[in-house]
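Only one protein chain is missing from this complex, and each of the others stays in its spot.
Chain lettering (A, B and C) follows the sequence in which the chains are written, and residue indices restart at 1 in each chain.
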Amino acid sequence: MKKFINKVDDILLESLSGFSAAHADLVSLHFDPAFIVRHNKASNKVAIISGGGSGHEPLHAGYIGYGMLDAACPGHVFTSPTPDQMLAAAEAVHANQGILFIVKNYAGDVMNFEMAAEMLAFDNATVYTSDDCAVINSTYTTGRRGVAGTVIVEKCVGSLAESGANLQACKALGDKVNQRTSSIGVALTSCTVPAAGRPTFDIGNTEIEMGVGIHGEPGRKREQMREADAIMIDCVDAILADFKVKNLPLEKANEALLLINGFGATPLMELYLIYNIAAKLFKQHGINIARSLVGNYTTALDMAGASVTLCMLDDEIKQHWDSPVHTAALRWGC
Amino acid sequence: MKKFINKVDDILLESLSGFSAAHADLVSLHFDPAFIVRHNKASNKVAIISGGGSGHEPLHAGYIGYGMLDAACPGHVFTSPTPDQMLAAAEAVHANQGILFIVKNYAGDVMNFEMAAEMLAFDNATVYTSDDCAVINSTYTTGRRGVAGTVIVEKCVGSLAESGANLQACKALGDKVNQRTSSIGVALTSCTVPAAGRPTFDIGNTEIEMGVGIHGEPGRKREQMREADAIMIDCVDAILADFKVKNLPLEKANEALLLINGFGATPLMELYLIYNIAAKLFKQHGINIARSLVGNYTTALDMAGASVTLCMLDDEIKQHWDSPVHTAALRWGC
Amino acid sequence: MKTAFIILASQKIQREILAHEHTLESLDRAIGDGDHYINMKRGAQTITEMAADLAPLQPDAVLNKIGLKLLSTIGGASGPLLASFFISMGKSLQNNNASTLNIAEAFAAGVLAIRQRGKADLGEKTMLDVLIPVSNQFLLLTQQGRDTSHICRSLIATAELGMLATKDLIASKGRAAGLGERAIGHIDPGAKSCQLIITTVCNLILNDE
Partner (left out) sequence: MKTAFIILASQKIQREILAHEHTLESLDRAIGDGDHYINMKRGAQTITEMAADLAPLQPDAVLNKIGLKLLSTIGGASGPLLASFFISMGKSLQNNNASTLNIAEAFAAGVLAIRQRGKADLGEKTMLDVLIPVSNQFLLLTQQGRDTSHICRSLIATAELGMLATKDLIASKGRAAGLGERAIGHIDPGAKSCQLIITTVCNLILNDE
């Protein structure tokens, strides 16, 4: 394991310190418990708080700022944060309209946020993101994983909250965006958790892990490496099949947002290449890519690979996607 | 070599097609010869054109747009583009005020842009970027390499051109920013040129290449991996030594822009961690980090590693860095 | 159950976890995200560091404090589950003299808290596949009036069986739930660490006698 680190135990706080120093105009960092909050919060809006294990940067701290999150609670690498972090963050950012938590649907995150929500003195609600369709709907799963689609949920909910909507409306939009979003990931290499010091999984020189999770969890199956076209056909098919299961209508006029997300070690050149393929394939299925995002938005440490996320737009989602946002990792319109 | 590609020969055009499709609101792509131009160019301004070998994405096409470049000419991976590309791009974007080329100082780029400039019918000038201080000033070098500092030059010159300044003024600002900027890179792994199919250099599990170039060129020396603090001390010292050689004044009040640039496979978490260290070290030397940029801005395909770039600001540079920009990879203020 | 015993046990548990770094890490790498060892190590360390603060307290308060501390230290799935276990166990011991039966009931209360928090049951390939049989056996043997060493030996065996049984299961809770058939053949990391903890505590009692 070769990484830019000092001591393994200090990675998180040193990295967060760098983040908050580099974006001192946007955020400030609190320690013990650790959370990051936005400057210049409105005094009367639903506060949006997310969080989760670290190692997915820029998720979540990179999305703190105008039009998106009010606070983020970073856990240790790939480990959910603890309820005291959520409570402290809520205390710091609540603005008289309640708290909306956005939580990726993993047992650990769900339970820790749930306990925080139970202890919280303010009105609150939670949106669980579960866009990963790698785990085929089946009897033996508690739920799907939340992956890169979380960024779209955070963007849209953040925009709605900024407009002054109430807690229920924010939760409803979050649930809707999540429902209309499906993702699937492919790993070319494993990530290496710094504290573990070696790759999470072994993978051969000609193998890929189809449906990998953003923590390097195994996916649908181990397959042979193929050309990008063939890999993208499988990804697009998985998403379209998921849309069927979800009963999302696929009509000619349908507009979608296509997010090609790098896992951390895959260059932009390759991400644009698969964007090109995926966009064409969706088009062949009557889906128009009306909005795009290509880059490292929900990573898995140093894993090589990428995920494809499709979100079926409607006027409301489009409006909240397009609205101004000013965070470290997403910025437009201001 | 595991990459998201179809045929090696098609990578470049497929990736460019994806780029231009994902950013169809900003740019359009031309083939034969290949170049990318900005939409909505002003009718009366210096046209700014850059280009170079591919594999450094988002450099240069990611910086096309309002307040930055008018066109970019992408060469094959790590290979300078050819003069016909520059000529066609110039023809497409010239706006009656001449053409300014921004060229990274490599023999290939210099010669190809030079030949284009000689053949060009319009007024033109060229800024050569040479911020890499890895190559210690010595008798046996034609010149220093242009690396991540090029982004700062392109941003500032683009801003000035947008304001209506003339060709000489744009060239002068570009030269000034380049002169006030120094960079040094460290590789943890090699990149793999797709057509070559194997790593450009061998590097042991506990080795780093200090002063590596953005094409995986060997740098100052092969060293043992150390903790991030120790690596950053060497990087910061190299930059400060270079500033001495360049005779740049280092006074207490000095404000600088610190760019921590990932080479493609190094996660944001580590980049922020080294940002934190570098910013503190510069501060100890009396340099205030007034502006920051952390991320993958000038990459070397899938190389793990990062570079540190410091640009000494003055009011003019600061103003042009802060001014609105709307490109695929840098956007603020609009 | 004395406070001193809890503190001593926590030290033994920490040692045991550290000694099983490779096992715990490998198991979670195989069907999870690879951090279970780190999470357990972090939890164990925090508790042993609290020894001086815990020493003057009654056992029920000690367990409560341990639970709250784990809640803000471990994170992940195991954090809130283990925290709930200790908090509920402490609560159950509040107004009694901590007889063996009280302890067995408190243990059952702890396990129930885990079931509720995790919305999981036996056979889902989690730590509950160790904890539920152990809890049942503990209650049964105590009600039957078996002696401590018999109980301990039996619980060690039960924990081992439960832990091993997770190997052949498909997971329906936790991170491995996505794996389907691919989870088969791997022991659940949380089940392994619970088995380790139970075995350590039982051995400590056995050696004490």
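Everything that follows uses one rule, which is that a residue touches a chain if its C-beta (ideal position, glycine included) is under 8 Å from a C-beta of that chain, and two chains touch if they have at least 3 such contacts.
Computed from a predicted model, the values in this text were never measured in an experiment.
S.K.: Need the list of shown chains touched by the one chain that isn't shown.
M.R.: It touches the following shown chains in the full complex: B.
S.K.: Tell me which of B:Ala134, B:Cys311 or B:Val325 is the one touching the absent chain.
M.R.: B:Ala134
S.K.: Decide which residue listed in B:Ala24, B:Ala121, B:Ala195 or B:Ala290 touches the omitted chain of the complex.
M.R.: In the complete complex, the chain left out is touched by residue B:Ala195.
S.K.: Which positions on subunit B touch the chain that was left off?
M.R.: Against the missing chain, subunit B presents residues 33, 53, 75-84, 106-108, 111-112, 114-115, 134-136, 138-143, 145, 193, 195-196, 200-201, 213, 215-219, 221.
One rule holds in what follows: only the chains that are shown with their structure count from here on.
S.K.: Could you work out which chain's C-alpha centre is the most distant one from the centre of subunit B?
M.R.: For subunit B, the chain whose C-alpha mean is farthest off is C.
S.K.: Could you give the separation in Å between the centres of subunit A and subunit C, each centre being the mean of its C-alpha atoms?
M.R.: Each chain reduced to its C-alpha mean, subunit A and subunit C end up 32 Å apart.
S.K.: From the mean C-alpha coordinate of subunit A to that of subunit B, what's the distance rounded to whole Å?
M.R.: Chain centroid spacing, subunit A to subunit B, equals 29 Å.
S.K.: Find the geometric centre of each of subunit B and subunit C from their Cα atoms only, then give the gap between the two centres in Å, rounded to an integer.
M.R.: Measuring from centre to centre gives 54 Å for this pair.
S.K.: Two or more other chains in contact with one residue: find those residues in subunit A.
M.R.: Touching at least two other chains: none.
S.K.: For subunit C, which residues are shared contacts with two or more other chains?
M.R.: Not one residue in subunit C touches at least two other chains.
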